[in-house]
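Structure provided below as structure tokens; questions to follow.
One chain of protein is taken out of this complex; the other chains stay put.
After this line comes subunit A, so read on.
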Amino acid sequence: MYKVKVFVTLRESVLDPQGTAVKNALATHGYEGIQDVRIGKYMELTLDESVKDIDAAVKEMCERLLANTVIEDYRYEVEEVVAQ
């Protein structure tokens, strides 16, 4: 079994209104030195051994559905897990 952690964030060039609101809220709470806040999505996929090429499969899933590549970037980490 594999656990795949997928992170989707708005591209650097795309203004992130939620991130900006949170950055301002942190400043309101007195936290200094915060240059930027970006908000994204975190997804965990659990895949079994029937998936042969994990990288190809995850890339395809990300590009077709999990991220909108017009405005979002994605990255992922694959972790092998032993079934209980």
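Note that in this section a contact is a pair of C-beta atoms (placed from the backbone, for glycine too) under 8 Å apart; a residue touches a chain by one contact, two chains touch by 3 or more; residues count from 1.
Basically, contacts and distances are computed from a predicted model.
For the chain that is left out, the UniProt protein name among "Phosphoribosylformylglycinamidine synthase subunit PurQ", "Radical SAM/Cys-rich protein", "NADH-quinone oxidoreductase subunit I" or "Acyl-CoA dehydrogenase" is "Phosphoribosylformylglycinamidine synthase subunit PurQ".
The omitted chain makes contact with just one of the residues A:21, A:34, A:56 or A:81: A:21.
Where subunit A meets the missing chain, the touching residues are 10, 14-15, 17-18, 21, 41, 65-66, 68, 70-71.
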